[in-house]
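Following this message is one structure expressed as structure tokens.
Just one protein chain is left out here, and the rest sit where they should.
Order of writing sets the labels: A, B and C. Residues in every chain begin at 1.
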């Protein structure tokens, strides 16, 4: 039974049990980010918001710290022409190694995993709110939407803001004012909800931003779906390491109960939910 | 005070205390072996029989076993034109990684280390006896000898026998008869000592061969210098891990009391002295 | 390759380490029918306690050199929830058909932990009543309320604890020893004296990590893990596990379930060579969910060659 049936409408595509060795078909720079294209013609088609656990076949681990050891979680940013796209930011040994991949190299891939976004309920316009590398799952979400959504993206600086090219018709905010609004993306969201609150918000980004989005939507009672992050060891519910607290005080596993959670389920977004803070 | 002064005449050149990052100037195939050439114009000139501890700068470690972790010991096979040459055989993760080096890559090097061969005492001809990759230190020894020595080399098979090109005028023995005498190199040595016992033997190779050489020389009371191997962690006397038993029952450190030992000091050559058995 | 352990007939010697594989979650996450293609020859539940536990606050994970530190804190539904909701979903699971014969049923081994002998007794009694449970594993790594040490760290205390529950069940009783002790072999002996049918080891080794310096540079020196300290697992502990399993196997006559850092059939064979009957795989399943099946066939290739 797919968990989708269990709770809400989250879209789910199931992963093969065996991790698969896929080949990198291309690597493109996108400002401060890397877009990794992986050939996966035979694999299941991922749903928007799902992720995969990635590890390079060669040179995963080693060096004085002997890290990375475990695979790393990355949202599927796009899936077209039999290729899965991932948006990477170099923040540590694992992501750095993945950013060093070249076309033709091999990648261990487990996925698609987790519960994706649910389709916007009839009549409400979709507002996509992304922060930094967290814009990744919003791209594949936008690809699947019938009506053009409102896209609001926030970045630290100009180099990162170039990542906005991943989506269409985005309005920007940057911390240093180098592109778009000089301030937080949540400022843009506040104005949008002011203008027309008949919307559903899809958000992914650092925990601080997600908490801002959650608070805004709660106060203006707009439904919001948040794609969370958490440090993960397995990605398929085995280790219970990736939990975040739910409103009722229970912990839920981001990898199997998420990564997309209904904002109403959360009392607040714990900072530790965002590994890449 | 150089240890040379302390005991015997073993030739010693001292290593800088800091391990040095040197660049690979060339990599040549030699049958089953690799000859690694490392640019070292400024470094101390190694004496025949000395060795260095090597580790690649990149990708040392990693993989499921996370090995290699410690540097590995390799005899200096030749030193000319500001280059040190090393003869490598792929027998495990460390040597395999070193065999994968390409020109321009960087290598951590600590050396020259240990006590080398002592010059042949006047009037005695030098007989060089090598086995497998153990022929390495005999090449640099031959380079420094005034009179042409007798060179006897043993190999497992034809591919390895091509390594003989490292020395001049070598007579061969192979286990499979693919080159030279079909049998052990110690057979050749026995005949030579029969013919003319006024000699000094310099030997390096697997423990089994060294023990054969030791026994032969002992029975015909010919002086012999054996270059031993042992698993090493440090190479400079710090860990006491590389010991072999001496005739008097004490253990000596191969890295600082050797690797070249007078055969008379040994009761027998312990099989564990040869890591690459 | 089939092996018998405390009367259980298993398809092969590879099972999961408690708390490192959630059969129910995995069956949902993955396509195909994991229930009839299970990677392990037996299924060990995560540790079940008398009352429900939420577990430790996050972060719960830290990646160390060739290892993983976890401070999960044994979250579970509690005895009732487990018996009512989970156990029924765990029956009827089978391994994939093997060269030898067809599918083999995957027996359920329930791992339980109490903080007192009385709690252990209640847990064991309740499990005794459920035939879906093939065997019990006692997790004695929980801190003694008075001393703060693991209950299982003291041989005589451990013997008393095992004796207290031994009479309450006819099911095979496996005692999972704590590695955080001066003399694990003496603890194993204590468990045997108390009436254990087998011992399993090693559990994770106490370890710690500090919050990494913030990008700002201002280092925050709080403990990283929500539970402050955690347990180290993975390749880093394999050679420690090998020493402890060898020491225990020399000392006891009951079968030994060995684990700790196993990543390959060669690693499993080393544990068997020093005296283990079964081998459990834990952290490696996080890197590769199907690791159990791979390791079982690697082991088969090594032992039949």
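Criterion: a residue touches a chain if its C-beta (ideal position, glycine included) is under 8 Å from a C-beta of that chain, and two chains touch if they have at least 3 such contacts.
None of these values were measured; they are calculated from a predicted model.
Trainee: Out of C:10, C:29, C:50 or C:65, point to the residue that touches the absent chain in the complete complex.
Mentor: With C:10, C:29, C:50 or C:65 as choices, the missing chain is touched by C:65.
Trainee: Tell me which of B:22, B:55, B:153 or B:224 is the one touching the absent chain.
Mentor: B:55
Trainee: Could you tell which one of B:34, B:193, B:243 or B:260 touches the chain left off the display?
Mentor: B:243
Trainee: Using the touch rule from the top, list residues of chain C that touch the missing partner.
Mentor: Touching the missing chain: residues 62, 64-67, 69, 147-150, 153-154, 180-183, 205-210, 213, 217, 219, 221, 229, 232, 235-240, 242-244, 246, 261, 266, 269-270, 273-274, 302, 305.
Trainee: List the residues of chain B that touch the chain left out of this view.
Mentor: Missing-chain contacts on chain B: residues 1-3, 6, 14-19, 44, 55, 61, 65-71, 108, 110, 113, 230-234, 236-245, 249-251, 253, 256, 270, 272-273.
The definition used in the following text is that only the chains that are shown with their structure count from here on.
Trainee: Out of every possible chain pairing, which has the most C-beta contacts?
Mentor: Looking at every pair of chains, the most contacts join A-C.
Trainee: So what's the Cα centroid distance for chain A and chain B, whole Å?
Mentor: 56
Trainee: Between chain B and chain C, what is the gap in Å from one C-alpha centre to the other?
Mentor: Here chain B and chain C have centroids separated by 48 Å.
Trainee: Report the inter-centroid distance (CA atoms only) between chain A and chain C in whole Å.
Mentor: 33
Trainee: Among all residues of chain A, which ones touch two or more of the remaining chains?
Mentor: 61, 66
Trainee: What are the residues of chain C that contact at least two other chains?
Mentor: If we look for residues of chain C contacting two or more partner chains, we find 65-66, 235.
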